[in-house]
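A single protein chain has been omitted; all remaining protein chains appear in their positions.
Then we have chain A:
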Amino acid sequence: MISGQVDLKSSGSRADGASMRMKLSSVLALAAALLLAACNSSNVKFSIVSGSENTVLEPIVQEFCAKQGATCTISYQGSLDIGLGLQKPEGLDQDAVWPASSVWVDLFDSGRKVRNLTSIAQMPVILGVRKSKAAELGWIGKQVYMKDILAAVKDGKMKFLMTSATQSNSGASAYLAMLSGALGGKQVIEPGDLDNPSVHDTVSALLQGVERSSGSSGWLADLYVDSARKGTLYDAMWNYEATLKETNDKLKQMGDERLYAVYPADGVAVGDSPLGFIDHGRGADVEKFFTDLLAYLQTDAVRKRIGDTGRRLPLGGAAIQATAEPDWNFDPGKLVTSIRMPEPAVIRTALNLYQEALRKPSLTALCFDFSGSMENEGEKQLQEAAQFLFTPEKSSEVLVQWTPSDHIFVLPFDSTVRDIFDATGDPGGQNQLLGDVAQQRAGGGTDMYACASQALRKILATPDLSKYLPAIVIMTDGRTDGSAEPFLAEWRQAPVPVPVFGITFGDADKSQLDSLAKATSARVFDGGGDLAGAFRAARGYN
């Protein structure tokens, strides 16, 4: 068996599809395969698409794969993206899904592609508040209700990080808990409730508290830790109880202040972290591998390890859950009242309402690279991007549509910024921007930093800036002249940190964009392959 484990690496690299670079490695791989077959191992290739909160569990899964002689690939997506993938007629390519909550499977898997969906852990979505802030608000050791959180936001005493409700389960959970709270403790949100103006007012006031958003709970937690490392401590973050534990473990190591766990007493949404099988007809051994993986994850020893990450375990798990840490109010044994999930139609309406009316408006400056290197293919992709972005029928399909309260700048650039177009997110404004972009032709040099500077100035000059979630998005092939430093000097002087996202096109060189994104706590997405996907991802952060 030991040889099986060691040799697995070479068999894995072969499976990665790298064409035979070295004869030696393929010989090794063959030897490994034979050895594994001799050990009765499966040699199965198995892929899982999972919510980012499960990154911490990947080693546990990979250990099992290694023991089985299987090659496992785990990719990460927002739970709503996993749902949208299931909804497509062709479904998902992976063999298994592991979203944060079975709600998204119930909602989107109309073709019943997912089988044997089984909860691995329970994960309440709660509010972590910097401990001194929690003390200032008088929340230590107290029952905190959604109305208390609302009051803190309205009084300007607290802002928070929260993932996009239309992309990530933790954001959707926090949002649905806000809606439930605003309804004053009804059993469940019913269709007519979402037309109630006072509910709109309450929830949009709560969402004004959003300081940064993202499409992924894991990334949001990393943002909190990275920012703390750079000296910026955000007030609070909505995330999974277990993810807050992970975050606090890191903050403790860094000697930084930890987040105090606030379990809103009027109810939270609890993700059940289910693992389910998608049968692609790839044979009985693939299905058996899944069943075995599920059984392995339910053994006592593995449950103990899952519990150690701060996750709650289904019935009978109390004894092996992580120990409570009273200094930040963490207690996986604490009973949390969970809100009842509404009917699918109500959830859909609620998500549209979030995107179109209640979320904090975006203030987005889009830098379009029309330099010479974008000629032909790059230019074509750029025009397609504009078509997608500014055609509401297309963008609303994946819940990234603009709303009239959004404010958009479009800056076509080469070695200088050619023009600045400015519109609100209503259909007329979008149409106008679409026309403006359509007239651009590629040519000239490139300086994306010049565009970033102009974009930053436009954003900072916007009245009522605090009402918006600002971001700069640079769409480019990445080859640029100029240098980052003058822009970054300006950026550091700005009263609010404006993240600079990148979407790459053509044969992109990502290195300069990457360092810009990193310096401004943002991300780079690949627009060359799945354009809608890249925009959906980027918009989740804005």
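Quick notes
We take it that contacts are C-beta pairs under 8 Å (C-beta built on N, C-alpha and C of every residue); 3 or more make two chains touch, one makes a residue touch a chain; residues count from 1.
The working rule: contacts and distances are computed from a predicted model.
Of the candidates "Solute-binding protein", "Succinate dehydrogenase / fumarate reductase cytochrome b subunit", "FtsX-like permease family protein" or "Monovalent cation/H+ antiporter subunit D family protein", the chain left out of this view carries the UniProt protein name "Solute-binding protein". Within the set A:Gly91, A:Pro314, A:Gly445 or A:Pro497, the residue that contacts the chain not displayed is A:Pro314. Touching the chain that is not shown, out of A:Val286, A:Val336, A:Leu363 or A:Ala386: A:Val336 (per the contact rule at the top).
Only one of A:Asn43, A:Gln62 or A:Thr118 touches the absent chain when the whole complex is considered: A:Thr118.
Only one of A:Glu58, A:Asp106, A:Asp308 or A:Asp331 touches the absent chain when the whole complex is considered: A:Asp106. Only one of A:Pro59, A:Gly111, A:Gly283 or A:Pro344 touches the absent chain when the whole complex is considered: A:Pro344. Annotation for chain A: contacts to the undisplayed chain at residues 102-103, 106, 117-119, 122, 185-190, 265-267, 270, 272, 314-316, 318-319, 333, 335-338, 340-347.
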